[in-house]
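A single protein chain has been omitted from the complex, and every remaining protein chain is retained in its original position.
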Amino acid sequence: MDAIILQILNGLDKGSAYALIALGLTLIFGTLGVVNFAHGALFMIGAFCAVTFSKILHSSYTVIDETKTDFLGNPLKVDMTYVEKWFGNAAGGTILDWAVPLSILFAIPVMIIIGFVMERGLIKHFYTRPHADQILVTFGLAIVLQELIKYFYGANPIPTGAPEMFRGSFDFGALLGFDANTIIYPYWRLVYFVFSAVIIGAVFSFLRFTTFGMVVRAGMADRETVGLLGININKRFTLMFGMAAAVAGLAGVMYAPINSPNYHMGMDFLVLSFVVVVVGGMGSLPGAVLAGFLLGILESFASMNEIKSILPGIDQIIIYLVAIIILLTRPRGLMGRKGVMEE
Amino acid sequence: MLGLNKKDSVLLLVVTLLAICAPFILNPFPTGSAMAQFNAGYPDLMQRFVIFGIFAIGFNILFGLTGYLSFGHAAFLGVGSYSAVWMFKLLSMNIIPAITLSVLVAGVFALLIGYVSLRRSGIYFAILTLAFAQMSFNLAYSVLTPITNGETGLQLALDDPRILDAAPANAGSLPYPSLFGFEMSDTYIMSAGAWQFQFSVGYYVCAIVLLVSFYLAMRLFRSPFGMMLRAIKSNQQRMNYTGLNARPYALAAFVISGMYAGLAGGLMASMDPLAGAERMQWTASGEVVLMTILGGAGTLIGPVLGAGFIKYFENIFSKINDNILHQWFAFMPDGIEDIMVTIVHPFIGKGWHLTLGILFMLVVTFLPGGLVEGGQRIGRLFRRRKTGRNDNADSTDSTKKPAE
Amino acid sequence: MGILEVKGVNKRFGGLQALGDVNLDVAENSVHAIIGPNGAGKSTLLNCLVGKLIPDTGSVMFEGQSVLGRKPYEINQMGISRVFQTPEIFGDLTVLENMMIPCFAKRDGAFRMHAFEHSFNEKGIIEHAEAMLEDMNMADKRNEHSASMSRGDKRRLEIAMCLAQDPKLLLLDEPTAGMARADTNNTIDLLKRIKSEREITIAIIEHDMHVVFSLAERITVLAQGSPLVEDTPENIKGHPKVREAYLGEAAA
């Protein structure tokens, strides 16, 4: 039982990453009709926003420490950060410690600007082009973005820590009345789950309760009609794209402490998030979220020893297997709408 | 000629000539010169051009004609490679049985996957094929290792049975794939002044297979069957209400293109008897999609051009290093030389992906019809210059023939 | 007994009764029109005839054989061709190629692996296709890209494609919707000519009463998913129930 609860927690956590990326992808699919292969790259750039911001915070000046030596036997150069110099060691240290959550503030404008530039500079020329062309150009863009990150940050993962207070793990079992230490779960993963829930909630309420959101939803249902109403749909599409980029970026920022960011993490997530979107059903936002969590939980269950001993290798293929079964039983995924990207 | 109209005959003739002369055409720079880096006329790369050309031609039969975008075609290439290597291990080093089996096994595999996947269309179809291929890759890399030799890839061993072959003269070394005595690795090198040209048996075997495949694809494009496939892409609804069953047509196209992929896989294993699991990964499937779109989907020659383009960058640009850059720019003053090296550095060697990504974006943005359209534009430019200003007919003739 | 017999057909979509106990009998070699206000169930009925929808209950017989449960292409091969409200043609193909496809379907059936014949060696098919184009006054457009033609030309091409199969029953779904008056009249003339030149049954769903009364020999009026009356055009014109059904709508 405790094992199952643990895997459900794991699944929710994985699922929230899938769901956040899939949400952004669906927004773009649904409103703009564009297959965006660069969406994984936006997630990756989000994670590197966290890396960059903490690098900026760590910008430092060099002091030579004569008492110690470096690997070549010369006096050791010690880096001192400006933040600590300006704010004092205690406050400065706290700021450095909270680099990742703070970088949300940095990431939102950066991601929105990246989204705007992408949409205005490139994607908008591809609205009327075949999906194949969209795939080619966004895939090219994904490669370029990824290689730029590799050029500046290298290929190895870059450790990015969560704030000290979230580094430990939390005894979930005790809370639920199990024996102590049976279900412990890292704080930061709980934070990630809650954060995702908030973002998903925010996106949904934004679409539900604002006029902008209503226009966008109407646009998703019937683009021509909304265009006929004389609403400047293009401007809204640009905003939409910026928003989708920001959602992907935020998913990346908060993911950085879970697994050290590397330049190819976007591609790693890309295929899975496409599967999630399609299983959820093209053009359906709730479908994308539902499928994200469903696949996350199933993937976690499939990696349990009890299941692997019956079906060896099932954890390698579970997502794809589930995708096939769902698509064969429900022609348009879980909640897909008719006629979206079916040609 | 051969049941083709004049235009197609000319195209086939040009392709044949290019294939025969490839060792010359691809080695335009003298060996040892600074530009020799850009020579592509060595057996491995020439074979790869041709093999991926076949793969892309096959993919185009599905994607270019019917519009069904398969994101799992590499699985058939992989299955073909594994079949071929197993034939080398068990039966004989002759490539005929190996390639035959590759094509057949890939065909059966495609029939199964196609039968299931073609129940859906559009992106749902793409994801189904992707899912099947990724399952194949993941399993081949891990639990199916006894059949696939997982991470390393399936390779030949000294103690393989090879029941049809006589015991090799030299028991300590592995035999080479061959075609009735001609070994694929045999190469004849011709030196002509500063130039050096390589004529490889393997390449010419591949080239002959390419020409046959190209010819068959051409016939298929021009056949009533090909017309039906284009009809599927154009309007499936009308097709159904015209008494035509689109499913078997699409399935036949899927199986044929799967067999092309299997053929490419079998040839790849014949040129270099190793079958790695990575050639089934989604990135490999994505690569053939890119080749086809880049070259020009739905055109006959486009996919081959796209395949050559991508493989050229992969194999040539990845091998340029700073050392070579310094040689190129050595004629410049030191300071400028260093600046030039610094500017070019990110785009070569480990940066070849970056160059490729930028080129993808440029080509698709400015040449919506792919490289073929680039060719057409250049051709039109020439024609216009020749015919002068009086003849404006050419410039207005921008409607592309659908299946050219 | 007619060529097409619809008996007791019901179709529900969730809570909505789209068709309720529809009976219809189309006589051979007649022109039969089905009219009714928006939402009367005309398109649903048509979709039940061609295999796109399957009725919940009832039977649809064509020449004494049930069409229920058959796929659209099978029903087409039985001899029913359909013309759509917006012309459905093969936009990526040339006009001649568009014409050739139904000719192949007629000759080779639903599927044939003719991958190694050359399309342009199919003399019989091409002759037939060109004759049809000639007949439609479209011979000069044979090499045109069909997607770039006018709507009227597309309509003519679609009708020609259907006729190339030599169907026994031609179903037309609002063939003049969205057309200018001149185009509409051309279409009426075309259909009249077709009727006079060959043995064919035509069933037409139409909004435009001008079209209906110019062509139809019998008319069925649908309202709220059920047939209201079936009679000759003369009788329908003054029928009180029909006026009632169309009340609020422009009774032409």
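Residue numbering begins at 1 within each chain, and the chains themselves are lettered A, B and C in the order written.
Simple rule for what comes next: contacts are C-beta pairs under 8 Å (C-beta built on N, C-alpha and C of every residue); 3 or more make two chains touch, one makes a residue touch a chain.
In the analysis below, contacts and distances are computed from a predicted model.
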{"item": "\"ABC transporter substrate-binding protein\", \"NADH-ubiquinone oxidoreductase chain H\", \"Malonate decarboxylase acyl carrier protein\" or \"Polysulphide reductase, NrfD\" - which is the UniProt name of the missing chain", "value": "\"ABC transporter substrate-binding protein\""}
{"item": "Contact set of the excluded chain (shown chains only)", "value": "A, B"}
{"item": "Absent-chain contact - pick from B:9, B:315 or B:365", "value": "B:315"}
{"item": "Residue, one of A:181, A:210 or A:234, that touches the chain absent here", "value": "A:181"}
{"item": "Listed residues A:84, A:97 or A:299, member touching the removed chain", "value": "A:299"}
{"item": "Missing-chain contacts mapped onto chain B", "value": "39, 42-45, 48, 138, 141-143, 145, 149-153, 155-159, 170, 172-174, 176, 181-183, 185-193, 196, 198, 200-201, 272, 274, 276, 278-279, 314-315, 318-319, 321, 323, 349-350, 352-353"}
{"item": "Residue numbers in chain A that touch the chain omitted from display", "value": "2-3, 6-7, 10-11, 13-14, 17, 68, 70-72, 76, 150, 154-161, 167-169, 181-182, 184-186, 188-189, 258-260, 262, 264-265, 268-269, 299-300, 303-305, 308, 313, 315-316"}
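Just so we're on the same page, only the chains that are shown with their structure count from here on.
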{"item": "Per-residue multi-chain contacts in chain C, two or more chains", "value": "none"}
{"item": "Sites on chain B at which at least two other chains make contact", "value": "none"}
{"item": "Residues of chain B touching chain A in the complex", "value": "63, 67, 69, 116, 119-124, 127-128, 130-132, 134-135, 138-139, 141-143, 282-283, 286, 289-290, 293-294, 297, 346, 351, 353-354, 356-361, 364-365, 368"}
{"item": "List of chain C residues in touch with chain B within their complex", "value": "50, 71-73, 76-77, 81-82, 84, 88-94, 97, 100-102, 104-106, 108-122, 125, 145, 148, 158, 161, 165"}
{"item": "Chain B-facing residues of chain A, complex", "value": "35, 122, 125, 129, 131-133, 135-137, 139-144, 146-148, 151, 267, 271, 274-275, 278-279, 282, 312-313, 316-317, 319-321, 323-324, 327-328, 331-333, 341-343"}
